[in-house]
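Comments concern the structure below.
One protein chain omitted, others in place.
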Amino acid sequence: MRINNDQIREYNQRGQAEHSRMLGFLAETLEKRGIDVNETINRLHELQVAIPSWALGSGGTRFGRFPVGGEPGTLEAKLEDVGLLHKITQATSSVSLHIPWDIPEDASARKKQAEELGIRFEAVNSNTFQDQPGQPYTYKFGSLSANDSMSRNLAVEHNLEVIKYGEMLGSKSITVWLADGSSYPGQNNFRRAFRNTEDSLHKIYEGLPTDWKMLIEYKPYEPHFYSTVIQDWGTSLMLAESCGKQAYTLVDLGHHLPNTNIEQIVSTLIMRGRLGGFHFNDSKYGDDDLTCGSIKPFQLFLICNEIIDGMNQNTAGNPPIEWMIDASHNLKDPLVDLMQSLEAIRLAYAQALIVDREALNEAQSANDVSRAQEIIQDAYRTDMRPLLAEVRKQHGGALNPLGFYRDQSVREQLIAERGKNVVASGL
Amino acid sequence: MRINNDQIREYNQRGQAEHSRMLGFLAETLEKRGIDVNETINRLHELQVAIPSWALGSGGTRFGRFPVGGEPGTLEAKLEDVGLLHKITQATSSVSLHIPWDIPEDASARKKQAEELGIRFEAVNSNTFQDQPGQPYTYKFGSLSANDSMSRNLAVEHNLEVIKYGEMLGSKSITVWLADGSSYPGQNNFRRAFRNTEDSLHKIYEGLPTDWKMLIEYKPYEPHFYSTVIQDWGTSLMLAESCGKQAYTLVDLGHHLPNTNIEQIVSTLIMRGRLGGFHFNDSKYGDDDLTCGSIKPFQLFLICNEIIDGMNQNTAGNPPIEWMIDASHNLKDPLVDLMQSLEAIRLAYAQALIVDREALNEAQSANDVSRAQEIIQDAYRTDMRPLLAEVRKQHGGALNPLGFYRDQSVREQLIAERGKNVVASGL
Amino acid sequence: MRINNDQIREYNQRGQAEHSRMLGFLAETLEKRGIDVNETINRLHELQVAIPSWALGSGGTRFGRFPVGGEPGTLEAKLEDVGLLHKITQATSSVSLHIPWDIPEDASARKKQAEELGIRFEAVNSNTFQDQPGQPYTYKFGSLSANDSMSRNLAVEHNLEVIKYGEMLGSKSITVWLADGSSYPGQNNFRRAFRNTEDSLHKIYEGLPTDWKMLIEYKPYEPHFYSTVIQDWGTSLMLAESCGKQAYTLVDLGHHLPNTNIEQIVSTLIMRGRLGGFHFNDSKYGDDDLTCGSIKPFQLFLICNEIIDGMNQNTAGNPPIEWMIDASHNLKDPLVDLMQSLEAIRLAYAQALIVDREALNEAQSANDVSRAQEIIQDAYRTDMRPLLAEVRKQHGGALNPLGFYRDQSVREQLIAERGKNVVASGL
Partner (left out) sequence: MRINNDQIREYNQRGQAEHSRMLGFLAETLEKRGIDVNETINRLHELQVAIPSWALGSGGTRFGRFPVGGEPGTLEAKLEDVGLLHKITQATSSVSLHIPWDIPEDASARKKQAEELGIRFEAVNSNTFQDQPGQPYTYKFGSLSANDSMSRNLAVEHNLEVIKYGEMLGSKSITVWLADGSSYPGQNNFRRAFRNTEDSLHKIYEGLPTDWKMLIEYKPYEPHFYSTVIQDWGTSLMLAESCGKQAYTLVDLGHHLPNTNIEQIVSTLIMRGRLGGFHFNDSKYGDDDLTCGSIKPFQLFLICNEIIDGMNQNTAGNPPIEWMIDASHNLKDPLVDLMQSLEAIRLAYAQALIVDREALNEAQSANDVSRAQEIIQDAYRTDMRPLLAEVRKQHGGALNPLGFYRDQSVREQLIAERGKNVVASGL
């Protein structure tokens, strides 16, 4: 289905008066603090977050899956959904595909479709955590790290193939999440697993187009429960630096041990020039894949704060960061959930944009701990939502995306079109 | 030192125009949502949070202590500091004493002083985690739980004495935090330690005046590092119910294992009618005793939300909850830190007050997960600070407590009065 | 397939000499410490651990599943596998079924089969974490706790049906693991969810035969990632006590927050007379469902130690504890894995049996912390494996179960019989 501009315009009309009141107050408030409102609007508009193709259908846990209906069963339908999200939110101009789930049968048609929808193809993702039917060698005991060279080669080939698909579509990066690890002490020789992985990544890196990036994810556990080969940012960074200048670390917010200070990791990686991108989500316990900002909104803000501050003083030449959502929606309409995530990320980013960095720097230099804390909290406690609505409106999106989505009965229409039982590939 | 009304009035004058603008906007916004602003103001004013006497000086860690100067060296000076805080914030009309650190030499003088300052005496706290000089039996291996009956009796006597002091001052509750536990498997027989504790608490309970409450704290570890006798809310509740109707559980936000859902515990205890009070602070790792709301402000809001919702439907007859800060200030001026905590608690409470409970109930009943989440987030994302300022102003406090405190150079005056090196007792 | 006595006898013959040497040394060592070796052997034999029917096939994670081949596709085949395990290990004389996965089509045939195999039916398990095809009301938003009374009733009916099946087979208990919870703040009203659950459990309890037990499991998270209705032992205990004398708490070792002192919980529940049973497994991060004793063998020993000590002084009349494994085997042959778990549990139990309790009590009473620690460590460091072999041998099992299993190529035979691709139901 498609949303047209009139629908949005008509919807916005209804909320315009209240929006003007809210925005007027906020703009005045920000200006009094010396903040350039228009520049802030522009910077917010630049923040476009990619949608992963696997997040468009209902996710599951190992205990089951409860589909929502109207899910996109083909790549074409998935692009349609991203286009729809972008139309409404104006905040997600790209999609990130997962191979082999999303192999494009007709790449040029998909590319054309995307262009029409105003979206492009962000990082492609390889998948070696499952065996595909008929696969000659198993990934059960590892892929890029496997002791068995046949499994290893297969995994390398798969990644090279993923790059091929990405090239057809105009992607400029590949994300490698390596599920490899061990569940029992003794199962793996840590050093051998690392070296096999390093060797495999080198082979993939050799096949990387010169204008591409390789993003290396890390994760402490799951699906293996004793060790993982790339357990933390330190390991990922070692591998990235070993591969070469086009290799970077990717941070998934859910891939950390309890209580990790993630924002400091973000800061360190930018300082090193090696922060390639993010998988945004939220979590209370582990890799819970919840809606961004639903559990730890202050942490999300602090991460945005480090990104802004780090990129402001980008002495190590960190490239622009790839922003992507990676959540799994067990209970909610995936499109609603993604709109909530997009809003939460932009809200956190907006709050971080208005941190008074000069005053903060002074407070830090003077060791005025309370003052530094106040400056951070002052920005975080400011209600920036009217500005987010304004950004959307200025670019043709809905003042209130969730309100609009419900108003137009989008899910109901999707179910009518696609049926109740289509299953999107994904977790 | 004393602050007089004119100082505050003059200070508020300077900020009045901007305050009016902010408040006007917020009041209109809230009214559009159907919220009674005056009632909200009244409910916020009712939220008075007690200051613990040990938080008025610089805290330390096992690695050292860095004093701030001008700390209150006597009980009289401590009351003065609380009076000062209350004068400025109008949010802390009581103080909570720690015995033996705060034994009142002249109880009636202190009571009179407190009355003049507009404060009263909240829960008294016993202390059996240290030996006092000349103490006949040690608490090294436990106090209320000790295998040695002499240590046990001494600890019981101490608690009864604490009640005595509390009675002199007008307190109506005693908080028992039991540091007892073990650091090595085998050191303690868990069941014997529990039964000794139960027995000791019964003896203290027998000495409890009929209009008093006994608040039983729990904590999973520290200063013992293998087990603690009252390790969690379940254990505390068992002990409270074993003692009788005047015994309750006290929740310290820092006393939980990683990732604990504290707000659910709060809800359960109210449902059971046994939530006696709180020790508010914040933490990232363990019992870090940081400023309230400085690390997990959303959690603080969710806790307030459960308190409000639970007390609205108080079928089990939970008594009014005792609100207290329990933080330790290693790096900041303690008074500044306490003002930051008071602000953070009231802010979270104010946000929780405006949750649209009717709509939330509907969304829950309809299993509309996204909608329920939105309702919660909408309240949390609202900037309620202008209302907090208004509450203070209406009762004679400062529009901006931290601004006022700095403007008047309060710490500098305290150092001038008391010197640089007075050491307040405390952690 | 069946193993006959001659196969085992022949196998044991080969290892007899070395076994005698090992056993002789151990027996002498134990006797010098005043331990009655024969009594220890008898107590070890009494320790029979139930096998859950869902652990006989390859488990999976949300990221995939790698089957091992020869898995039992029917209840009959599952019983066969448990019989085989029992034949070899003499340590698992019962099986625990999961309904609806294991609905017995011919209950009396299954009962007869079990008798022939020397096994009986332990607790039956209900399952309301997935919807079954054609199910009229969904469990997506809860089952026993659901806001929707139709879902709730369905879940109650299901549990009553599970009891029916259990009665046909001779089970005497039902285990309720409730996956219900919420993934977002606001989704659930905690108190309503608790009360719905309490009410539902009462209805099931009313249908409980008078010689049955109801075992109530708790778990802090997964498959829900913000809250679970029965989040911890305290909540489970409240529900059990609310139901009545036949209701108990069940402890799954993987269902705790990081760093929880599980052995203390075990001790508390026995003291309260409410420890119904265990789901044994091991974990490093969360509910990892790893082989027992593979990650934290010392914790397993400490738990056994509390069980033995608590049941020795069983003042609250705790009934005999139901021992069950609950592991999920992603990488290993499930039967091999279960044999490793059985060995690890018995080893920990054997070490706990030889703790010198008299000396420990003395050391505790004298606050001799080092001595108490030494006593515990001395037992733990003793290599009790020869005694475990002897117990098996005396009852017709294999001296070395894993050696025997490989020697006889059991898995190869099962694959030959059942094929490579049968899929056992399970996680």
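All chains are identified by letter, namely A, B and C, in their written order; residue positions are counted from 1 within each chain.
Operating definition for what follows: a contact is a pair of C-beta atoms (placed from the backbone, for glycine too) under 8 Å apart; a residue touches a chain by one contact, two chains touch by 3 or more.
Worth saying up front: this structure is predicted, and the values here are computed from it rather than measured.
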**OP:** Can you work out which residue in A:7, A:130 or A:187 touches the chain that's missing from view?
**Re:** A:187
Original post:
Which one, C:16, C:149, C:315 or C:370, makes contact with the chain that was left out?
Top reply: C:370
**OP:** Please pick, from C:148, C:232 or C:333, the residue that touches the omitted chain in the full complex.
**Re:** C:333
Subject >> Which residue of A:24, A:234, A:320 or A:419 touches the chain not shown here >> reply: A:234
Subject >> Chain not shown, touching residues in subunit C >> reply: 18, 21-22, 25, 28-29, 32, 258-259, 261, 284-285, 291, 293-298, 331-333, 336-337, 340, 347, 369-370, 373-374, 377, 380-383, 385, 402
**OP:** May I ask you to list the residues on subunit B that touch the chain which is not drawn?
**Re:** 60-64, 66, 129-131, 138, 140-141, 179, 183-185, 187, 220-223, 225-226, 258, 283-286, 288-291, 294-295, 330-331, 427
Subject >> Residue ranges of subunit A at the interface with the undisplayed chain >> reply: 140-141, 147-148, 182-192, 194, 220-221, 226-227, 231-235, 237-238, 257-261, 263-264, 267-268, 270-272, 298, 302, 306, 309-310, 313, 360-361, 363-365, 367, 369, 372-373, 375-376
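We take it that only the chains that are shown with their structure count from here on.
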**OP:** Tell me, please, which two chains come out on top when C-beta pairs in contact are counted per chain pair.
**Re:** B-C
Subject >> Chain of greatest Cα-centre distance to subunit B >> reply: C
Original post:
Quick one: subunit A and subunit B, Cα centre-to-centre, how many Å?
Top reply: 39
Subject >> Of all residues in subunit C, the ones touching two or more other chains >> reply: 140-141, 183-185, 187, 220-221, 226, 258
